[in-house]
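One structure is given here, and the rest of the page talks about it.
One protein chain is absent from this view; the other protein chains keep their places.
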């Protein structure tokens, strides 16, 4: 499993399993001179915690971040920032009954096939807890972007069929609900729907939308490291994500050139008449809002009986007991936001050498 | 524009502009001992050529591949394979009228913002001709995969609203039409639709689907380099792609866990009851078909008048004359297939060191 | 300070400062199925500890390794292995007098120039304690290599002018001395010399030699990632190393082709008549012993007064007090060995895709 690193310039290397001693991240390439407090990290980590809502696992996860290196007197030094979260009570359970069973929708089977063995304790490295390192890294990237005037809005756009379909219905001041869905009415409908599914021992999916404001023009590299290409990878690298859309996304397939092209005019500054492209042209930011979406699958862990096999090729029906989220979407919002922040910052750094003029500004 | 390379183990580095002297690719990491003829490359390049159909540009593009290095007596030596395609008549035109205009839906504006200048001749590096290097590289990756028993089917799934919605309606023996759409009836409907759009000086989008058969289990790295994450990047790195779906894709957002999980049984081999996941679990291939889709936007070049600005912030209406494809989808099929082949092969190589047993098989 | 990672396939990412909370490493790309105990790591870490000899700092460094992830029941799982060593008493000292002074031979000035600030506590990231992560990573690489039958001998070859000049004088069974110098007589002479320097408040340098036995042929990539090129980088990346030699090294400059070429014959196996090349031809291992050397500079921290400036450009004379090694060489032996093991293993993995035949052995 090489490849626990992400980013070329601002790089996170994450480690840790669900029920190991700890999880963490090493952040490499953070510029020196950034004020950074452990509270900056904790604030982000808290957003991915179950919280207490009934739509999330009732497990108690303290998840206290410790910064082990890379800062002096709460200022970054340019050295790698190591952040660790200790797992609590990680040895308390008996896993003998699931150690050899392949849960449907989980990576149990594929890990065994790839490695010849796996850490079966709570999903091991394939657990959602793997994202702790991403979120800690995202918190740092986010803070750097804010210093440059860039702002990210990320939220649940839909749960099942309950969706915000008109951008005007996104009310960020109504986002303080257990679903992180910025529309009170739709959030209530979605909560009803989730509760119904919970009664049926089932789980639901949804869509997360992310809008990034005030991105300078010129970010993204024109061939393979397009801003949208790197965002797509960032999103699909998150466990439960199965689809990615930039701007109009799949709707472009049914659109026409005359509708889809974003026309331009000038009014003291460049003005685009529309934003079908999601803020990129040829993979490079054009100064408009960056807009993308990720589709999240229903939680694979459900307590209904499911048919599957074990490591000895015996067929069995399993009931996955324990506390599991009936929906991953709300807790994944901060993961999406974190990966977006890292991806954008990484390309923003790449772009610093695009012109001779930039080199001459520094040297 | 660093980042004209793709792939960590099997790496393509592409170069060249639409109307420069030549375009090409350097393929690094191709194992020694593969039979390789220039015809292997040419066959792939011919699939992306306009061809002569009326749904594609009437430009004449010879696009003859030359292998400049990396083989001896038509066998690869392990050394980098350099492939070049010379541009014909590349200096014949006067670009003075478009050199400073920002065409809607094109990367003209963003290149100027990023680099302070751009190669305006035929779109320069942001032209679709940039994919020549990808396709030449894909031809080699494809051949290696075939030697390992892996087979790729890639085709147009929809043009506008005319779509193959049931997998049973994919008839690969009916794919020999100008749209590369494997269903004669739907292809005819789609062609009518395109012609209507052409009359209106407009262009259309569509969806490409790719199915990869016989992929070994265990391919894909479980955190950032998931098979689906890397495919997503590969797809969004193609100029006109705006969306990516793995397996059920965005439909998972409206699905339930009990429907979406692929149950398993054993019948002399592992059997999955369904393939909502598209052949991956936790980013790792599970032995099922790999299934994904890419959404392609309508050709941005349309001959209708469009409003835009020039490099001096003057507003103008432009008519893009010249010969342009009314639809990119059919010619992009081989690009999607090429990027898929490279991505899969690259991860297949990564996976060779996943187990101590593998090291002991080689050493 | 991006670039705290080393290795493409077997990758270490190190973090931590001399007097921060902890130091550590994340090892990515370790194959699954390797037995690994914390004692494997500790044994290597203990070799870089001051030990108690009078030729090393009298600081007490416990340096207890904890494995935080990546193993289950003492077997590697293919997931990243995070290893941490906590710093003891890290906050005990007053640094106000050296925080702004640039010690000659140290990186104080350059860190300040590069980052605008630095962690002045004990040298921060530029301290020799930075190598803890390398050595922990090297312990794992070393164990994998041993499983493949590869053996590394690494030792002090010279201290000052006291050198083993004839390979026959390398007696590995005489290496158990404070200098890790495998010749009792020369070791005693060198110890006398060091003591004399200590009396003069001075420090000394030396040369480390490394010999790797039983390396398969074919390891190393023929252009930029030559085995010797990567070893050279590995060595010069160690703080005090100022020179690198492969095989005959600088002596080749005064040699002739007829002397320097290693002739071959066959005697049931390929036999080289000599090993001037150090076991590589064209950057690729030829089956002979890999032989290289690294030159280590004298410890820059000496208690004699030295002239320098501070951060305000004021000139001062400083006396560096405290406990410092009069010679770095003996403790650097295990660092050289660790970096060599990582470098070799990394290229050994690279080589697994050199031939189509190898792919077919795995798939």
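Per-chain residue numbering starts at 1, and chain names A, B and C are given in the order in which the chains are listed.
The rule is simple: a residue touches a chain if its C-beta (ideal position, glycine included) is under 8 Å from a C-beta of that chain, and two chains touch if they have at least 3 such contacts.
Treat the numbers as computed from the prediction; the structure is a model and nothing was measured.
Student: Sort through B:82, B:100 or B:189 and give me the one touching the missing partner chain.
Tutor: Of the listed residues, the one touching the omitted chain is B:82.
Student: I'm checking contacts with the chain that's been left out. Which of C:168, C:199 or C:307 qualifies?
Tutor: C:307
Student: Looking at the whole complex, which of B:29, B:222, B:298 or B:330 touches the chain that is not displayed?
Tutor: Only one of B:29, B:222, B:298 or B:330 touches the chain omitted from view, namely B:29.
Student: Footprint of the hidden chain on subunit C, which residues?
Tutor: 1-6, 14, 102, 104-111, 113-116, 125-126, 130, 158, 160-161, 197, 200-207, 217-218, 220-226, 228-237, 239, 242-266, 270, 273, 277-278, 280-287, 295-302, 304, 306-309, 313-315, 350-351, 353-355, 357
Student: For subunit B, which residues reach the chain that was dropped from this view?
Tutor: So the residues of subunit B touching the missing chain come out as 1-5, 9-11, 13-17, 20-24, 26, 28-29, 32-33, 66, 68-70, 72, 75, 77-82, 84, 114-119, 121, 124-125.
Student: Go through subunit A and note every residue touching the omitted chain.
Tutor: Contacting residues on subunit A, toward the hidden partner: 8-10, 29, 31-34, 78-79, 144, 147-148, 216, 222, 348-349, 352-363.
By definition in this document, only the chains that are shown with their structure count from here on.
Student: If you average the CA atoms of subunit A and of subunit B, how far apart do the two points sit, in angstrom?
Tutor: Averaging C-alpha atoms per chain gives centres 26 Å apart.
Student: Could you tell me the distance, in whole angstrom, between the mean C-alpha positions of subunit A and subunit C?
Tutor: Spacing between the chain centres: roughly 38 Å.
Student: For subunit B, what residues touch not just one other chain but two or more?
Tutor: Touching at least two other chains: 222, 353-355, 357.
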